[in-house]
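Have a look at the structure below, then the notes.
Every protein chain except one is present and positioned as in the full complex.
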Amino acid sequence: MGTSTTATQGIDPGGQIPSFKYTWVERLKKGDEVTHLITLAAAFSIILITALLVWQLWSGSKLPRHAFGWHFFTTSSWDPISRDFGALTFIYGTVLTSAIGLVIAVPLGLGAAIFLAELAPRKISDTLTFLIELLAAVPSVIYGLIGIFVLIPILSNFVVPVLKKALGFLPIFSGPFYGVSYFSAGVILSLMIVPFIVSISREVLLAVPNSQREAMLALGATKWDVTWRAVLPYARRGIAGSIFLALARALGETMAVTMVIGNVAQIKVSLLAPGYTIAAVIANEFTEATGDLYLQSLIELGLVLFLVTMIINALARVLMLTMGSHEVSE
Amino acid sequence: MRRRYPPLTKRITNVVMLSLTGVCAFMTVSVLFFILGYLVYYGGKSLSLSFFTQLPAPVGQTGGGMANAIVGTVKLLALATVIGIPIGGLGGVYLAEFGTGWFSFLVRYTTDLLNGVPSIVMGIFVYGLVVLPMHHFSTLAGGIALGIMMIPIAVRSTEEFLRAVPRSLRESGMALGASKSETIRNVVIPAAINGIVTGIMLDLARVAGETAPLLFTSFGNEFWSKGWLQPTASLPVVIFNYAISPYEDWHRQAWAAGFVLLAGILMVNIFARFALSRREHMVRR
Partner (left out) sequence: MIRKLLLVAAIAALSLNASLGHSQVTLTGAGSTFAYPLYSSWASEYHKLRPNVQINYQSIGSGGGIRQLTAGTVDFGGTDGPMNDTQLAEAKSHLGTDILHFPTALGADVPTYNIPGVSEDLNFTQDALAGIYLGKITKWNDPEIQKANPNVKLSSNDIVVIHRSDGSGTTYIWVDYLAKVSPEWKSKVGVGTSVAWPVGLGGKGNEGVAGLVKQTSNAIGYVELIYAIQNHLPYGKVRNSSGAFIKADLESVTAAAAGAAKSIPADFRVSITDAPGKTAYPISSFTWMLVPRDMHDKTKGAALKAFLIWGLTDGQNMTAALSYARVPQSVVAKEMQTIKQLQY
């Protein structure tokens, strides 16, 4: 038992677990280093896997990057015969369907979050939130199933005829409706992202300090006034963060979208027309892209999707972290 | 004395807007019941013993079942757990117990990044990484894809639950002469284990429904898939293929499969979250 250089007790105040200072042999025997090493290896492998993924996407899209360059993003053609590929159509579809999804989900989700955070008694709020969070667990393919057999018939038979009668003169509602369309994809996306907006916004609203509310109530404001004028502005960034997170999710959704969007590579102004998104085209055409340029163009689309999602997620994090650090003006 | 303040318009706006928010909440919750209702109705109608025990019938013929898809999904999830949980769990231990400074930041950042990877892109990655070099589609490739998707959540939840273990517990371990790793192994982890296990269950439930990464990794199989190196059928992929087909019989089977899949996922979620919330009530003394 050679504790030659004696263990000096070092306890750090306010730090992590205090570690006694043994020699390295003793530390090895005690297993600390081994554990440290093993967990370090695990952490490192996470970095490795991510790096590998990015490298695969980058090197796997070499051909189209060299052949098309930035032109890839401004071309809307997607022609396997003349080998001319461009991302514009799919970027358009991805952005449009996500936008429709947000337009529906944000008011709905925010409204629900306000109700759950400000109005409902704690127990009811907790139960309802629990149920809404369960919605987030429903897999995409099941939303797709509901989309094909339930949503599209409802849209075709009830919603779109009314929409066309009232707003059919607008170019965004022009043209025939075949069920599969940007609109259907947008609606199904909104159902999928609403739970995220509700759940995160509710937490954000609950985190707003009561002092904000009390100040306004003391002035005789109604509950709605307090919410609209004091709580929401304070929580602005957190809510924006939740919207960005929901957006990032919507952009990457594959199955539900491909089952209801029509899978047609075209850019149309009308929401009732069929379209295509980045995720959907990869899912449909990856296993059969004949020719390396075709396959790698699909991989480049994957790279684009990955980068955009990464940026939006990062923005969301920044927003959520800096919430409340600005003054509420009024 | 009649209340003159706040003015009437404000009081009306108040009532209207607040009721609207209630309507929003109600509508959102009803979507869940709507989905469940359809699945229970259409899915329940088509469930039968043969669904669970038979292989699919040749295309165009009615009958047959999804036994191979059910077993396939179970195998894929088992493999995903074996791959994702050790890496994710140990990574979480690192962040909670050892990590400091820029390296931890890097690990957290890449974990977040990995979490945000769209599932279809994960499929592309594993196709290039595993399927092409192996020259087959396989259960292994599908399991790897799902396993990698499990890592970020495993990291986050393990770290969270480990950090939640009170310092007093750790210090008492140290006071008894245990080393850091002994403390972690024998004191901290057992204290956090319930939370960690429920986190794992939630993680599993999330990847159980993933379809996109399986399209080009585990591919599909009309028969039983032997071992780990053959392509395999899986519930989500079969649901997708059957739903977009024109055959009525396949539609019915897709509903039944959707019901089974969702029932499994929701049950795990409800159980895990319930267990977690009770723990929270217990800990907050």
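We call the chains A and B, going by the order they appear; numbering starts again at 1 in every chain.
Please note the rule applied: a contact is a pair of C-beta atoms (placed from the backbone, for glycine too) under 8 Å apart; a residue touches a chain by one contact, two chains touch by 3 or more.
All values reported here derive from a predicted model rather than from experimental measurement.
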Which displayed chains the unshown chain touches: A, B
Which residue of A:D32, A:E253 or A:E285 touches the chain not shown here: A:E285
Touching residue (missing chain; options A:G60, A:G101, A:G241 or A:P274): A:P274
Omitted-chain contact residue, chosen from A:S59, A:S77 or A:T322: A:S77
From B:F137, B:F161 or B:F259, residue that would touch the chain that is not displayed: B:F137
Subunit B residues touching the omitted chain (full complex): 57-60, 74-75, 78, 131-132, 135-137, 219-224, 226-227, 230-231, 241, 244-247
Touch list for subunit A against the chain that is not drawn: 77-82, 176, 178-180, 262-265, 274, 284-285, 287-291, 295
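The rule is short, and it goes like this: only the chains that are shown with their structure count from here on.
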Interfacial residue positions of subunit B with respect to subunit A in the complex: 5-6, 10-11, 13-14, 17-18, 20-25, 27-29, 31-32, 35, 38-39, 42, 86-91, 93-95, 97-100, 103, 106-107, 110-125, 127-129, 148, 151, 155, 170-171, 174, 179-185, 205-206, 208-212, 215-216, 236, 239-240, 243-244, 251, 254-255, 258, 261-262, 265-266, 269-270, 273, 277
Subunit A - residues contacting subunit B, complex: 16-20, 27, 30-32, 34-36, 38-47, 49-53, 56-57, 60, 107-112, 114-116, 118-120, 126, 128, 130-135, 137-146, 148-150, 191, 194-195, 198, 220-225, 228, 248, 251-255, 259, 279, 282-283, 286-287, 298-299, 302, 305-306, 309-310, 313, 317
